[in-house]
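A single protein chain has been omitted from the complex, and every remaining protein chain is retained in its original position.
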Amino acid sequence: MLEELKASVLTANLELPKAGLVTLTWGNASGMDRETGLMVIKPSGVSYDAMTVDDMVVVDSEGQIVEGDRRPSTDTPTHLALYRGLPGIGGVVHTHSTWATAWAQARRPIPILGTTHADLCPGEVPVTDPLSPDDVRSGYEAATGHVIVSALAGRSPQEVPAVLVNGHGPFCWGSTPADAVMVAVTLESVAKMAWLTVTLNPAIDPLEVHVVARHFTRKHGAGAYYGQP
Amino acid sequence: MLEELKASVLTANLELPKAGLVTLTWGNASGMDRETGLMVIKPSGVSYDAMTVDDMVVVDSEGQIVEGDRRPSTDTPTHLALYRGLPGIGGVVHTHSTWATAWAQARRPIPILGTTHADLCPGEVPVTDPLSPDDVRSGYEAATGHVIVSALAGRSPQEVPAVLVNGHGPFCWGSTPADAVMVAVTLESVAKMAWLTVTLNPAIDPLEVHVVARHFTRKHGAGAYYGQP
Amino acid sequence: MLEELKASVLTANLELPKAGLVTLTWGNASGMDRETGLMVIKPSGVSYDAMTVDDMVVVDSEGQIVEGDRRPSTDTPTHLALYRGLPGIGGVVHTHSTWATAWAQARRPIPILGTTHADLCPGEVPVTDPLSPDDVRSGYEAATGHVIVSALAGRSPQEVPAVLVNGHGPFCWGSTPADAVMVAVTLESVAKMAWLTVTLNPAIDPLEVHVVARHFTRKHGAGAYYGQP
Partner (left out) sequence: MLEELKASVLTANLELPKAGLVTLTWGNASGMDRETGLMVIKPSGVSYDAMTVDDMVVVDSEGQIVEGDRRPSTDTPTHLALYRGLPGIGGVVHTHSTWATAWAQARRPIPILGTTHADLCPGEVPVTDPLSPDDVRSGYEAATGHVIVSALAGRSPQEVPAVLVNGHGPFCWGSTPADAVMVAVTLESVAKMAWLTVTLNPAIDPLEVHVVARHFTRKHGAGAYYGQP
């Protein structure tokens, strides 16, 4: 079942170590089939070297295994909470990529300092609130999903394609698993350049809003003119 | 038409990810045929993996497609403005390379702190003025070219082979597309070492002018004695 | 003798340069056979390229060679002191990996700033006391082992799976040589992200204890639910 989605989720997972975003097994990608409400996700703690399409796990909206011999990623409830709270997204990627995680650990949003960032999204990348002891007790992974959704503060998942979980690392999304990977790759590059920029000039101002708007709309929305038609 | 130039533009584009200067599709190289006034440039948003010489686009001085099935890079008007404003150059490269972009985002020129830099050019690498709302409205990409040309302040494109666009990233040039790639590679290395230097010693002075002059003239101009005759 | 252990020690040693943790010959891995009390360790100053299972050296608890044609690592007395002082460990890895060594040279413990760290261990990674002139005179390498054991201050080697030797670099351990390599890989990543975090936010607080506890117990101990059963 869902063979095409499983293949794209496998590809997305394999892209993560290739792009230098994942060490050991610290990352996962999933995809959502909106028609059936079923999610395909990476198995927990399995080496990327040996992973095949048959290791992908299909779960329902409660996280119950529908198909697959493996235990799904421990972050499964986080992914499910994101698909529930962020309408229209079809892929989610979580990593502990170095530079984005440094911002998450510093508990600072990534300011928008250049056009590379504006090509991704038109504002800063937010950090979630810290999780309370109750959040952790009541269901740590689902609570992580909820604080991410809250961090959007009503903005669309297209406008805010990634969030940094406080003291943890980035979650990214897009219309497909491949899109979510592209967000994760871009975010890591943006995070590194922002880190280098604020270290060089701590008083730097954000990019002017008229440049931000132009760059974002070059690549996104009805007026986009980047890429091939 | 222009088969040789198209091949060299393709090669220049493919060198960029190999040299670690480009992530995803964030970069482009072009070449100018000064006899016909035609420019060859990378297509917009096409993956480097699959790019062939037939994807190269030939445009005239107004940016109209003369040959090619692809939409040219969205930065086409910037490249054209550079060929118009910087006489004698034959190749242009644009990247979002990490360290040069950090300086562009910090809105600081790269000071000349060592002989690696002096081998490239005899002074700091300037940053453009920010673009005004009018600049963006009137034709964002062409305006980007104009602020770059203004940043040279009358110096020759040999003396200033690269400029950082404020809040954006570097544009580089040379007598051929391959030369422009060499400038881009050198600039990234110079940008990284300058960043590390000013972080280690914020009060550092520029390299002495007599050493700068000797290094620049070892590699450039009539008295050059670097390399093979 | 000990063919299986020798193979796993060889593999562990070869993983170190592959993971970018070792330059030239600056690192070593060992394994302990608790039944016989014999240790298998890398030979001293031998290139990783040419190393085979026959280069592994078997020594007894006094460091006397029991099998092998090579001189064992000069750090042999340190490894032996660790197996003696840290009951239950079966593998030890020592490197001069860049970011962990920077913390060791700065003589600062690595604070626990995120979940990547909490997945490894539930507290900061300690730094040893400096070695006194007497320590060095009386047997430098064994004394290094003793200050490492002291740095645990009674905590278990599972709770503190790595220590930074003051002005030197990290020693890591686990139940097997392969486990010790995983600790070394994780530590380097944690050290880099912690460095980037404190540079970005020098006043950052440690991760909340309830999140630390949850992450550590997700991966370790009786209630662990990470990975495959």
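In order of appearance the chains are A, B and C, and numbering begins at 1 in each one.
As a working rule, contacts are C-beta pairs under 8 Å (C-beta built on N, C-alpha and C of every residue); 3 or more make two chains touch, one makes a residue touch a chain.
The shown structure was predicted, so the numbers you read here are calculated from the model rather than taken from an experiment.
Engineer: Taking the complete complex into account, tell me which visible chains touch the one left out.
Structural biologist: Answer for the hidden chain's contacts among shown chains: B, C.
Engineer: Can you say which of C:Thr23, C:Ser61, C:Ser175 or C:Gln228 touches the chain missing from this structure?
Structural biologist: Counting the whole complex, the residue in contact with the absent chain is C:Thr23.
Engineer: Given that one chain is not shown, which residue among B:Thr11, B:Thr115 or B:Ser132 touches it?
Structural biologist: In the complete complex, the chain left out is touched by residue B:Thr115.
Engineer: Using the document's contact rule, name the residues of chain B that touch the chain not shown here.
Structural biologist: Residue positions of chain B that touch the missing chain: 113-116, 119, 182, 185-186, 189, 192-194, 196-197, 199-201, 204, 207-208, 210-211, 214, 218, 225-229.
Engineer: Even though one chain is hidden, which residues of chain C still touch it in the full complex?
Structural biologist: Residues in contact with the chain left out: 23-24, 26, 43-46, 70-71, 74, 96, 98-99, 101-108, 130-133, 136-137, 140, 167-169, 195, 198-199.
The rule is short, and it goes like this: only the chains that are shown with their structure count from here on.
Engineer: What's the distance between the Cα centroids of chain A and chain C, rounded to whole Å?
Structural biologist: The mean C-alpha positions of chain A and chain C differ by 33 Å.
Engineer: Among the residues of chain B, which ones contact at least 2 other chains?
Structural biologist: Correct list: empty.
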